[in-house]
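Only one protein chain is missing; all other protein chains are in place.
Residue numbering begins at 1 within each chain, and the chains themselves are lettered A, B and C in the order written.
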């Protein structure tokens, strides 16, 4: 199992969060890969939705953009961005997957700036649809490579709002979704609690200590189960070459 | 000329109000016929728009409904009602044509009820898009057969608001169009003034007295010119059989 | 499909703006006698009138009810006079915006209409708001989220993706605004056929509750590419619906005894062939 690259591990673990028949709002990269893996294994009726307005997508290869030919090819429906975000705001899409440059203890995500907004150390791409997804999704799964620099106590800019208790109350008042409930890293599966992320399971080949290595949030409350990848998912993975690269043992 | 039926006369006279290159929001019946006549004669680039969402229509025959096959056949664009009314509200459509069961001195139109709303003598079809068109059109032309029962001092229900001075001020405050500016009947062409409709021209075969016969509004201020139908329009009319029926001499 | 998913007292959006009116679905509701319904859409044609005549409608939320290009809705008119039908009367644009708000998941949308002219009780009760940027006075059009949308379309695949092209009006708005969507189609097609033209898909599978193949399911309205509009039927309906007893017998013949797609049983093969090749139909 240690031959699985980090991207493949995250996609496999995130795919397990998605049930058949769900509709899932995804972006480019691991979110798209994870949903596609689920669709090609245990969730053949999973509806992939991209912000470009594409519904029921089944990309034959990894797209660079949500408006790429791979997203359109073989899709069930091509509408527009208003339709995609409108369905999301109306609570008609069951879940969403997001990634970002930084994630913090309460699931705030940053894709805007490193450093202060007015004088950034690094100006990044901005929200795109990430803020909107984080506000509106009824269930939100965050995926991140295990790179400790990306895990911070508090993000420099909360592009996509998280689920701190104060935010949770405000979300309810505004009629928003609950915010991120699950975080999949290259080593572990975390669940959101009133104290922030709690390690809930480890990925194959990693211990609880590995999963928490370098992270600014705490130790697990007790023994942590391991996630098992099933044969169908591994076999779907084999058909997605860009996810199948080997990676160094941890 | 007296062989022209009333519908044909109204359509011919209303067509003269429309310039080439304009876009025109029309409903079923004479509004549609008038715009089509203009398109088939002096205004070949007139864009006919129906509330069903059809743009650049060129009906091969008279449609019964704005969603009929004749409206769709040969149209340049089929979108939806939101697009049609959105363009109208944004002031992107240059003019509109309306008819109704009743019209009054200030161009209020009634297509809702005869008698009181809560206990009507006759319940009719309701606004449809008529209220919306009367509010939003940048230029509005009303067409009505010369049936004195339809011309009243005050409509029973102002489905589609007119251009009384008080309403004109309110229209300006709300960012609406100016309301009806021209009324074409089977006998005359009227223009809106601060005192209401004023006879501005007569249709071929009719005197000013004919045009005002049985109407609740006043006499013309002086001599009134006649409208002349040109050869191109009459020849276009010949190709629209349903408008070409003869009618009794007035 | 209707039996499983439509309950007495629900609010139903009926698709079809002149084109692709879901007659088969609406008439099936009449046959099953599912009553106390609220019907809504912008411009409604004789399917509303028939359902009102059949006694299954308690209330209508609408911009227009009639027989387009022919005349009034006579059963509608009589029900208003008798006081047996509740009216919530808007305009076509207002209805489109009510559904658009429902579809977008916001409780209202602002519009420039309904601030002048006579108002119905419904539009008089609409809130007036000021734009926080320009100060402009606007009407707040409240969202409408129907319980069930009844839609007829050209085709769908096994998964439930629905393709509908041609005149739309507020059909897609109303479908996407609704909690559940029931669809009849002229034909079920393979997923690969549908996915070869994804721009024609207007309702994604995960939003569609059920699909049934019901050819002629929109007759006497029309389906772009399949058959033309049976204008004669609409004109005949004006004649028969002027008298309640005549209309009741007509409902027995055309609706209660079969109806929907099966009401085309009452047409001859020549009639059907003529509609198939009429303007708008297959060529």
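The definition used in the following text is that contacts are C-beta pairs under 8 Å (C-beta built on N, C-alpha and C of every residue); 3 or more make two chains touch, one makes a residue touch a chain.
None of these values were measured; they are calculated from a predicted model.
> Considering the full assembly, with which of the depicted chains is the omitted chain in contact?
So, taking every chain into account, the missing one touches A, B, C.
> Per the definition of touch given earlier, which of A:21, A:69, A:148 or A:241 contacts the omitted chain?
The one listed residue touching the chain not shown is A:69.
> Per the definition of touch given earlier, which of C:105, C:169, C:204 or C:220 contacts the omitted chain?
C:105
> Which residue from B:21, B:61, B:115 or B:165 sits in contact with the chain not drawn here?
Only one of B:21, B:61, B:115 or B:165 touches the chain omitted from view, namely B:21.
> State which residues belonging to chain C touch the missing partner chain.
Answer for chain C: residues 105-112, 127, 129, 131-134, 136, 138, 140, 142, 165-166, 199-200 touch the chain left out.
> Just the residue numbers, please: which parts of chain B touch the chain that's not shown?
Residues of chain B in touch with the missing chain: 21-23, 45, 47, 49, 54-56, 72, 74-79, 82-83, 86-92, 94, 136.
> List the residues of chain A that touch the chain left out of this view.
These residues of chain A touch the chain that is not shown: 28-29, 51-54, 60-61, 63-73, 78-82, 85, 89, 108, 112, 117, 120, 122-132, 134-136, 157-161, 167, 170-171, 173-176.
Here is the rule we use: only the chains that are shown with their structure count from here on.
> To get from chain B to chain C along touching chains, fewest steps?
The fewest steps needed to get from chain B to chain C is 1.
> Using the mean of all protein Cα atoms as the middle point, what chain has its own Cα mean nearest that point?
Answer by centroid distance: C.
> Out of every possible chain pairing, which has the most C-beta contacts?
If you count contacting C-beta pairs, the leading pair is B-C.
> Taking each chain's centre as the mean of its CA atoms, which one is farthest from the centre of chain A?
B
> Where the centres are mean C-alpha positions, what is the separation of chain B from chain C, in Å?
Roughly 27 Å, centre to centre.
> Please report how many Å separate the Cα centroid of chain A from that of chain C, as a whole number.
So the centroids are 40 Å from each other.
> Residues of chain B touching 2+ other chains?
Where chain B is concerned, no single residue meets two or more other chains.
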